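Removed from the display is one protein chain of the complex; every other protein chain stays in position.
When the chains are written out, they are named A and B in that same order, and each has its own residue count from 1.
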Amino acid sequence: MKLFRLWLLLGLSVAICACGNGERPDTTGLKVYKVALDQSPTNLDPAQGATVYSNHLIVNAYDTLYSYKYLARPFELKPRLAESLPTVSDDGLVYTFKLKSGVRFIDDPCFADGKGREVVAQDVIYSLQRHFDPASLSQGSWVWQGRIAGLDDWQKAGSDYAQPVSGLTALDDHTLQITLVKPYPQLVHTLTMGFAGVVPREAVEKYGREFSVRPVGSGPFRVQSFDTTRAVLVRNPNYRQEPVDLAAEGYDPAIHQAYGLERIAGRSPPFVDRVEVNFIAEDTARMTSLTKGDELHAARVPSPTYDLYLSSKNPITLKPEIAAKYHMVNWTEPGFVFQTFNMDDPDFGYNDDPERNERNHALRCAIRKGFNWNERNERYYSGVGKIFPGIITPAMPEYDTELSRDSVIHDISGAKALLADAGWTPENLPELVYGIPASVLQNQYYEQFRGFMSKIGYPAEKIVVKQYATFGDISKAWKQSRLPLINKAWLLDYPDAENTLQLFYGPNRAPGSNDGNYSNPQYDAMFERAAVMQPGPERTSLYRRMNRLVINDCATITGLSRAVIIFWDKRVIAYPDRSFVGGFYFPYVDIDDT
Amino acid sequence: MSSASVAAENTTIAVRGRDSLWSKAFYKFRHDRMGMVAFALVMAYGVMALGTVFGWWANDWSEIRGGRFDPISADFWFGSNVNGQDIFARTVFSTRTAFEVGLVVAILSTLIGAVLGAVAGYYSGSWIDELVLWLKGVLDSIPFYLFVAAVAFAMQGSAYGMHVAMVATFWTTTGRLVRGEVIKLKQFEFVEAARAIGLPELKIVFRHIIPNTFHILLVQATIVFVAAIKSEVILSFLGLGVKNGVSWGRMLAEATYEVGAGHFNNFIWASLFMFGLVMAFNMFSDALQDALDPRKV
Partner (left out) sequence: MEILQFALRKIIGGIPLILGVTFISFLLMVYYGPDKTYELLGKNPTAEQIESVRAELGYDQPFLQRYVTYLREIVTLDFGNSFSSGERVNSILKRTMPISLAVITPGFILGNLLGLVLALVAAYHRSGWIDKAIMGFSVVGMSISFLIVVIAFQLIFCSSYGLNWFPSRGWDVYSLSDYLRFVTVPTMATIFVALGYNTRFYRAVIVEEMGRDHVRTARAFGTPPAQLLYRSVLKNSLIPIITRIMFSIPLVVISGSLIIETYFGIPGVGKVTYDAITQGDQPILKAVVGLTAVLFVLTLLITDILYRVVDPRVSLK
């Protein structure tokens, strides 16, 4: 009897469990694109869309004024919600934007009678204002802080939406004017970012904190579900008709014909009915899933596995059996990994004693010479990362190919000589605390770094690891300048080297983005001059001079830009480059179902 | 006969009973072939660990001297890892880490379990007992990995966060068993007699009662030892394991990045060595129970 009852219980529980998610969505005849990201976004509120992962979804759920062209590389701007590029006053302070008319938000209960209303200039203003309202926990306000007339004061006065902001005005429903405090040549770039997604006030007010998981936008897709493992996007049926002009998008037959992209010419995106974005952090699980064929169409290939798939690394080419199954795109990420000295630390950075200051400089330069970028690249990036000197990365238009590579050359004897000349001995070298977040990979980096240092005579027991429980905790240590060396990756927000140069601008010192507290009056003066300049040879030469200053001060050990390799199924017609604002390619994805 | 000598006499009987339990157990254990094999294996692992303490071998576990994932060779018996470190040295050195974690956790949690269990049992029904039971209840009702992670995080980077967390959770079982045994023991004459001659209560607990629970403690310690080693693996996978060193858990965690790329040396050797020690310890623990617990079946 009892056993029978146990079995009954088992059957019952299976039955209960099985009715899990309700009705299966009917996807017969629908085009479904299944893609993997290597991390999950925390939420989908444009005000908090700080990562490339959340931006994958945000730029598809929301409209931004501008976007990047689908295929043109280097990246070029194109209008999206805006009708055209803005008109700018001669002093570079007043920008006038024309918005497309007839664009509507998706239908949602937050609107009167549940029908999506038209997107107007006031919505753009509201969306920018939100970043300056403490209640929205914005992570993007730094992009416009101190730039737009009246916006910072509006926040100081209590973020009252009833009060106007002098620099943000709607001339009419479809004309927006932004007035700047000083020229900001990157302004249009910032309007492509997820942070600039246009949100309706009704939704923010109706859903409150939950707005971040219930996007209501006017983008090509609607977010149907979102959790820690997956997001499902479905086509926005009312999305505006805008046939693809391949030439305008930067189509180049030599590169793009192989992917069948000409098929989308003249048709209006989005082409797929459904996008399933799976968040798979575990490398093995991600590749297992991709190789099964039906679970995933596209995924980033984990760098430890490159040897399995590549027949050559420079240039990157696939083994024939892999090339027969997948399309591949690779690019050098517009960002870099680097370690920066905390210049406030008297043991390694600036020191009031001029003599010690000099010795610290020698110590930093010696550590930099001892750092073996080639080996870091070989071991952890399968040798396909790009090593470069300074802080202007190879993916930037301002990259300096002429720059001396001395600062990235591994030179043990040079390092030892520097140490000896400055009077450093194994006994008097300061202890170097190497901070890492709790992760196996970071621990391996640490062991490798300790190995590098042993080779230049830095005693292994003086390279001490300090582990932080979470990324937030190590950020705290950085922001409070408690670690002598900061190991970081920086991904650029827009294709302009200003974005990395500001990492060394004095007034941005911690807790700002200049974690290393680098402070050089000459550098700061040049930065301030360059910041208001339009792109051009003059600005580029300023950028490059700043770059050399940082290198000569041995303030940082740079750098390596990682390679990103994406595989996708040949049935999928796409070019899944995800630099900067990831995911802006989703609307152009098509599936060849023949 | 004075009451004191009765007490003394009774204690001697109890002690003699204990002696015979131990000598019988020893005899029984000697004739348990599987048990002896397991014991020998544990000892072999112990020697392996001691060797690293004395610097006989495997002290180059962190030295970077080979290529990325070098195959097995005369130089690298188990191949090399991504940093070009010797996997053989790391596997062997991990034995020491395992013993460190296992011993620290086993000894401390057994000590705490014995003392708290005995006190609670001796004063069963009183507020002390209630307090210990409450503490045990509280610790038992926080999910293990949550608790360990929380302690490890709260102790921010300290090398012993993991140990503290495991001790705090593992003593409860020992405590429960000891408490039950003590409740039984305290009805024995020798305890009553000791009380009658006015021995201080704490002395009774520590000198007369706890020694009579040694057979439980020994077996429990071996069980905790195994549990600690196994938990370390999961914690290392979660990034909460040993801080500055190497362990099988860390090797397996590294392996999760590598198996997909076809590099199996970390995975295979860490798994094998760990399996060997855990298996041997489990069998050793079984044999001990067979020998020590007359009711063990």
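Keep this in mind: a residue touches a chain if its C-beta (ideal position, glycine included) is under 8 Å from a C-beta of that chain, and two chains touch if they have at least 3 such contacts.
This one's a predicted model, so the numbers in the text were calculated from it and none came from an experiment.
Undergrad: Have a look at A:L85, A:A285 or A:L403 and name the one touching the chain we're not showing.
TA: Residue touching the chain left out of view: A:A285.
Undergrad: Using the definition of touch stated at the top, determine which of A:P354, A:G472, A:P521 or A:P537 touches the missing chain.
TA: In the complete complex, the chain left out is touched by residue A:G472.
Undergrad: Among B:Y145, B:F188 or B:F214, single out the residue that touches the unshown chain.
TA: In the complete complex, the chain left out is touched by residue B:Y145.
Undergrad: May I ask which residue of A:A135, A:L171, A:A420 or A:V532 touches the chain that does not appear here?
TA: Of all options in A:A135, A:L171, A:A420 or A:V532, contact with the hidden chain holds for A:A135.
Undergrad: Could you tell me which of A:T229, A:S311 or A:Q522 touches the chain that is not displayed?
TA: The one listed residue touching the chain not shown is A:T229.
Undergrad: Where does subunit B touch the missing chain, residue by residue?
TA: Against the missing chain, subunit B presents residues 134-135, 137-147, 149-151, 153-154, 226, 230, 233-234, 237-238, 252, 255-256, 259, 267, 271, 274-275, 278-279, 282-283, 286, 295, 297.
Undergrad: Can you list, in ascending order, the subunit A residues touching the missing chain?
TA: 2-3, 6, 9-10, 13-18, 20-24, 42-43, 45, 48, 50, 134-135, 137-143, 145, 209-213, 227-230, 278-280, 282, 284-285, 288-289, 291-292, 295, 438, 469-473, 475-476, 479, 493, 502, 508, 511-513
The rule is short, and it goes like this: only the chains that are shown with their structure count from here on.
Undergrad: Based only on mean CA positions, could you tell me how far subunit A sits from subunit B in angstrom?
TA: 46
Undergrad: For subunit B, which residues are in contact with subunit A within the complex?
TA: On the subunit B side, the touching residues are 62-64, 68, 82-85, 152-153, 156-157, 236, 238-240, 243-244, 250, 253-254, 256-263.
Undergrad: Using the touch rule from the top, collect the residues of subunit A that touch subunit B in their complex.
TA: It is residues 282-284, 287-288, 302, 304-305, 307-308, 378-380, 437-441, 443-444, 447-448, 450-451, 460, 464-470, 473 of subunit A that touch subunit B.
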